[in-house]
Each structure stands twice: as C-alpha cells, then as structure tokens.
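Input: one structure, supplied below.
Some chains have been omitted; the remaining ones sit where they do in the full complex.
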Amino acid sequence: MIKVGIVDTTFARVDMAKEAVDVLRENMPEAVFIRYTVPGIKDIPVAARNLLVEEGCDAVITFGWVGSKLVDKYSYIALSIGLIMLQLMTGKHVIDVTVHEDEAEKPSELYKIAVDRARKHALNLVRLMKGGKEALTKYAGKGLRQGYPDVGPIVE
Amino acid sequence: MIKVGIVDTTFARVDMAKEAVDVLRENMPEAVFIRYTVPGIKDIPVAARNLLVEEGCDAVITFGWVGSKLVDKYSYIALSIGLIMLQLMTGKHVIDVTVHEDEAEKPSELYKIAVDRARKHALNLVRLMKGGKEALTKYAGKGLRQGYPDVGPIVE
Amino acid sequence: MIKVGIVDTTFARVDMAKEAVDVLRENMPEAVFIRYTVPGIKDIPVAARNLLVEEGCDAVITFGWVGSKLVDKYSYIALSIGLIMLQLMTGKHVIDVTVHEDEAEKPSELYKIAVDRARKHALNLVRLMKGGKEALTKYAGKGLRQGYPDVGPIVE
C-alpha cells in the first residue's frame, strides 16, 4: 500500500493541499493520504519527518507560504535546509511546494500561482512514485515551471 | 502525564512565557510545565533539547527576541536551523515564537505583538498536542497570523 | 564495475546531462551510468543520496539551474549545504554543476556556459575517479574555470 503524506500550514492563504490531493487521488486511486497541518513553515520539517518515519509514508508533499520580509526569507532557508536534511536521512522524496507572498501583487494572481504550483508538483510526485528515477527524464532540461507557464528549453 | 517545556531568554523585552503559560494551563490543566531561561536566542536550541531529551518533555515552546541588526538576523537563521534539526532528531514539536525588535517602532506595539504571538502559538501547541495531525486542518490555508490580525484566505 | 550517478532537473533549460554523458562515456567506456531526473534543485540531494547509498554509485554528478531571484539563491544555499553534507556522510564525490539564470542575458550565451560547464566538470569527475587525489594537482592554483575560459594563475 502506497502512503503519501501531506503537510500544510494555517499561515498559507490558499488551500494548496486540497488541490494537490485532487491530483493525487485521480492519479493514485490506490494510495492512502495522511494530512498534517501545522502553524507555519518552520513547523513543516518535523511534520514531514513524522509522516515518513512514524507513519511510514513513502513520500511527502509540503505546502509552505512565505511572507515578504527578509526574515521570512531567512525562515525559508531554514525550512529548505531542514527538508533536504530529512530527505538525506530517509532517502525519501519530500516535494516542497512554496509560494512567496511577494511573487505577485494581486491576490488573484497569487491564487493562480499557488493552485498551479500545487497541482503540477502533485503530478511530479505521482510520476516519481510510479515511474521511478527516469520518469521525468524526458522533461530534463525542458524549462518546466510550476506556478508559471513553462519557459522551455534553450537550444543552440 | 503530559510534559511541556518552555524556553525563554533574558534578552527578550516582554515576558512572553508568562502569557503562554496562562493559555497552556487553562487548556491543559493536567500538564506539567518545565521552564528554562537562557541569555539569548543562540542558547535556545540546547535548552529545548535538554527539555525534550533529558526531561522527557512531549513538546517545547520557545520565545526568542531578535535585534534589528543584520547580524541579529543571521543569529536568527542559526537558531531556526538548530530548532529544525532538533525536531528532526526527536520527532517532537518545538513551536518557535520569535519577535523581531524592528517589527514595530513603538514599544507599545511591540508589546502587543509579543503577547498576541505568544498566546496564539500556545494555543497552536495545545491543539497539536491534544488534537494531533489534523487538529489545525480546518484552518489550513486560512491565512492565520500570530502577532497580527489574521489576513484570511485568498479565494478564487 | 564503476557506477556513476547523474542527477538533473526539469527546471533546467539545457540538457546538461546529455553533454556530460558524452564526455563520461568517451572517457570511461567501462562505466555504468544511472540517471535520475527530479523537478528542481531542492530535489537533487535526495536523488544523489539514493544513487550513492541505494544504487551503489561511486560518484555522482548533478546539474542544477538556479533562477535569478534572491529566493532562488537561497534555495541554492540549501542545495549546496545538502550536497556537502551528503558527501561528508558517504565520502564520495558529488560534482555539482550549477548554472544561474542571471549569468548571461542572452540565451545563446547561457547555453554555451551550460554546455561548457557540464563537459568540463564531467572531465573533472573522470580525472578524480581514474586518477585519484593527485590527478588534478598539476592544475592546482591554475585558475581553471567551467562555463568560462580559464583565467589562469596569478604569478608573483
């Protein structure tokens, strides 16, 4: 049985997990999903850890929302290092979906970014879990983006 | 018996731990609280560690106060990484309540931020400890803030 | 049997792995190559770890592409720390080939940088794997560059 962990926050302003679960359920109907909601991004690593280590999840997808101030970005560095260390400890993927409050000025634009990023990264997770190491290789170097339109490859 | 650790500093300018303990005692009257006061934020991780590992606390809440200079922010990065690594090591929550000296110009405003943040995060800790992984899920993506009014979700 | 791991991303805009594999195959025809494609740079460390630890690769070469925004650079810090920690854990080389989107304004220039960097670092890996600790010593302090022309040594 495949188990996927989902970590999100009450700080975020869009329910990205819901979007991702739609994609995950559609593509992995056989999987079990365990959701874990924490206050903010610095609480995400321990939640992801507990889902991987204690709940036996095979992978985790996390949804962070980062404020626009410099200290928020510093918290983002700590989050990123934490999730990478966790992945080195466990050998399992933690797909980190992060939206930065200052990526767009208009809330409607932020909303679109968040939903698109959540859904596309959910699909990335599906591909990695079902297809393994080379599942994404046909897209290698193709300039794919999550939250924005793909920019495409640069050719000679 | 539930044990909650509380770490604060002599550098801070508001007794945030007192505010948090009020909330914690009211909502977890059965719990035992162990307080540990250190000089500044870089001393917080080892105190939190000792409360979790040696005293057997189930979770810790920490209260940091960060100066306004760039090097203070760099200390904040180190603190944040340290607390995240500690959580990865122990699998237990360390709710990190931090106030930045430059969040407000007026001391009275800083005071309000600190008290609000301490009390709301204490409640977050209560919910996580009593309700588990999905206790906060109804607030996921709802734009909750600690120290400020909630900003609310962005809807399509 | 020598096993070399290759990690790249779908975020990148040039298929650097292909360039590197050309060089690797030509110089190590006896080696086996395992490729692992992930979405972005923060997914690289766990892929490299799995190639080293689970697949038994002797070394890994990774191809990252970093956006031009400050938060992209912060992700780069996390990536770099992660790959260094992985190397400390395993004692194996992970040659990290990174291109920054803002290294050049013209796409054609970025393309040249990426290809040159990938090919030269592939050759570095060959030399380290076949020649050992002193294979590169004749070039020590010689101002070699990957992605750009060598700048050469400074002499008294």
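Each chain carries a letter (A, B and C) given by its place in the written order, and its residues are counted from 1.
To be clear about the criterion, a residue touches a chain if its C-beta (ideal position, glycine included) is under 8 Å from a C-beta of that chain, and two chains touch if they have at least 3 such contacts.
In this text the structure is predicted, and so the values were computed from the model without any measurement.
Chemist: In total, how many chains does the complex have, if 3 are shown?
Modeler: Full complex, one repeated sequence, 5 copies overall.
Everything below uses one rule, namely that only the chains that are shown with their structure count from here on.
Chemist: Indicate which of the five shapes (line, ring, star, complete, other) describes how the chains touch one another.
Modeler: The chain contacts form an open line.
Chemist: Just send me the rotation angle from a CA overlay of subunit B on subunit C, rounded to the nearest 5 degrees.
Modeler: About 145 degrees, rounded to the nearest 5.
Chemist: Using mean C-alpha positions as chain centres, tell me how far subunit A is from subunit C in Å, no decimals.
Modeler: 25
Chemist: Roughly how far is subunit B from subunit C, going centre to centre by Cα mean, in whole Å?
Modeler: Between these chains, centre-to-centre, one finds 40 Å.
Chemist: Would you please write down the residue numbers of subunit A that are in contact with two or more other chains?
Modeler: In subunit A, residues 77, 81, 85 touch at least two other chains, as defined above.
Chemist: Going by the contact rule set out above, which residues of subunit C touch subunit A in the complex?
Modeler: 8-18, 34-39, 42-43, 45-47, 49-50, 53-54, 63, 70-71, 74-75, 77-79, 81-82, 85-86, 89, 107-108, 110-111, 114
Chemist: Subunit A touches which residues of subunit B in the complex?
Modeler: Interface residues on the subunit B side: 66, 73, 76-77, 80-81, 83-85, 87-88, 91-96, 100, 121, 124, 128, 133-137, 139-146, 151-156.
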